[in-house]
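A single protein chain has been omitted; all remaining protein chains appear in their positions.
We call the chains A and B, going by the order they appear; numbering starts again at 1 in every chain.
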Amino acid sequence: MRCIGKTERVNNAPIVAEQLVRHFGEVKAVDGINLTVNQGEIFGFLGPNGAGKSTAVRMLTTLLRPTSGTARVAGFDVVKQADDVRRNIGVALQDAAIDPLMTGFELLELQAVLYGIPANKMKQRADDLLERVGLTAAADRRVGTYSGGMRRRLDLALSLIHQPVVLFLDEPTTGLDPMSRLTLWEEVRRLNREGTTVMLTTQYLEEADQLADRIAIIDHGRIVREGKPADLKRTVGDPTLLINVSRAQTDSAKTVLARFGELRPTAEGTLGVGLKGGAERVAEVVRALDEAKIVVEHLELSQPSLDDVFAEATGHRLEGAENAPQAG
Amino acid sequence: MRRRPAETARHLVALSRRSTLAIFRQPALVGPSLIFPLFFAALGSSAFSRAISLPGFPQVDSYLQFTLAGTVTQGVLFGSVTGAAALATDIQDGFFDRLLAAPASRTAILFGRLAGSSLFGAMQALVFLLVLLPFGVVVQAGLLGYVSIVVAGFLTAFAVGALMSVVALKTGSAEAVQGTFPVLFILLFLSSAFFPRETMSGVYRRIADANPISYMVEGQRWLTIDGVSLTAMLQTLAIPAGIAVLTTALALRQLSARLRAR
Partner (left out) sequence: MTTTVQPSTDALISSTQRTIGILAKRSIRNIRRLPSAFFPALAMPIFNMIVFAGTFFAVTKIPGFPTDRSINWYMPLGIMMGAAFGGVGLGFTAIRDIETGFYDRLRMTPTSRLSLVLGPLTGTLVRIVMMTTIVIVLGVALGARFTGGVLGVLCLYIAALGLATIGAGWGLGLAFRFQDMRGAAVMQLSIFLVMFLSSAQVPLNVMTGWLHTVARVNPATNILRLARVGLVDVGNPDHLSWNAVWGGLVAIGVMAGLTLTFAVRSLHRLND
């Protein structure tokens, strides 16, 4: 058992939240979250900016007191046993919060002291971690000179200095180039294989799909779906048929499409329907549209994705949400 | 390219209006340069009430009466940094270059830009004179004295504004302009703004003797304490006017340099 703490542990699941609520004045940032993350899992918290992901993580990592509800992390209560929680979790923060005036090694040293790691083990631990994240050569450079990817990797190393049992990654790859993103994913998988339970928040569908064993979709402070990505996609079931028609024919096209399944939210100017019965009914739809004298400009059949799960659960899409905030 | 004087005047009025409104719409910037000098005057009136009988002090009723000229100068010096910082911001934002590209005269642009802080300087002087009035600080030179001190406020703000414009035009950075603030502060302290030169000694005295701010403040001080005299009037008005001519010339030169560099 790698868990260290002065108080006895109660529950075996590394993260358990019950009716977790956080208000900021009138704003209900987190509005009653129930959540269990199992030992050895990579758990993905998926949602757009402002959905409440970071607020939830700040409560789970003892940075913010819940308005109501409870949470246990590594078996300890996040409010009453905050120090025990802190000893057992590692956290890589959004934006890699790092003092630019310090060098990578100095930051690791500081982190080691703050976690009470004995002086004689400190140097070895820091060197191992620097090597692990590929920063040995940059160890004595000031962090201000690091690239975005290097900062994230250092951030990860910092969060690992005390060998935590639970690792929180708050939007670990936001703003990174695709190469750095892949490197970081690989490292997270490796840590997970070594037994670390990981909770990551992300607004990238691909990241959740690729990394997470299970995900929770959060929107407006509530968990709206939870499960394995594959299972969730199956629940959406039918593929989405997307068509584009002229503005004048939009309403009549909707009427026709509604006969084949439930209309689904899509990007502006496109109509979508969850096609009951799947691909073999496409021809039927085309005939029906033709009979109604509707000119189809573009037609596409799209298999269910996490974005469909998201759209089905929330009524809006996540993909492209950054470019078109009005979609939400 | 020659422009008709009427056109230049129209530009000047339009630009002056803009710069004046810009200053008075920023109470957060304007407030401190009114409050701090009054705070120091109030502090001095309590702390140095017994100092006025020291040898070297002129015959005054109160330290407040002595320090009126210093308060006015202090306020105007600090206030004029605000206007210049606005100019630097204009340069940073590209607004200034757009003005220069327009067919407006360079003098109109510079003077229009300085009009705001100069009017503010005059207003500051008037405010200080009026606020200290109920505390028995009366300018002995009468209406002419009041008008002269207000005009001196205008001229001082104009002179400092032009000097700061040189920095602003050269660097184009509002931070660099704010950075010259301590220099003004030091110059003010190395003058007779708070205590008479006659009470100082050594190197410090020699610096204050050479500092034009000393003579400017003393001109206003004689108007306050003794009444009208030619020397006092000259020191009050001619010194800031002279400095203004000098710094305006520098600023116009810097403006030409900036135009050439474009």
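Please note the rule applied: a contact is a pair of C-beta atoms (placed from the backbone, for glycine too) under 8 Å apart; a residue touches a chain by one contact, two chains touch by 3 or more.
Computed from a predicted structure; not experimentally measured.
**Q** Sort through A:Thr62, A:Thr196 or A:Ser305 and give me the one touching the missing partner chain.
**A** Answer from the full complex: A:Thr62 touches the omitted chain.
**Q** Determine which one of B:Leu54, B:Ala101 or B:Val147 touches the chain that has been left out.
**A** Missing-chain contact among the listed residues: B:Leu54.
**Q** Check the options A:Arg87, A:Arg125 or A:Arg317 and report the residue that touches the missing chain.
**A** Of the listed residues, the one touching the omitted chain is A:Arg87.
**Q** Residues on chain B that touch the omitted chain in the whole complex?
**A** 39, 42-43, 45-51, 54-56, 182, 186, 189-190, 194-195, 199-201, 204
**Q** Even though one chain is hidden, which residues of chain A still touch it in the full complex?
**A** 61-65, 83-84, 86-87, 89, 91, 93-95, 97-102, 106, 109-111, 113-116, 119, 142, 158
By our rule, only the chains that are shown with their structure count from here on.
**Q** Would you kindly tell me how far, in whole Å, the mean C-alpha position of chain B lies from that of chain A?
**A** 58
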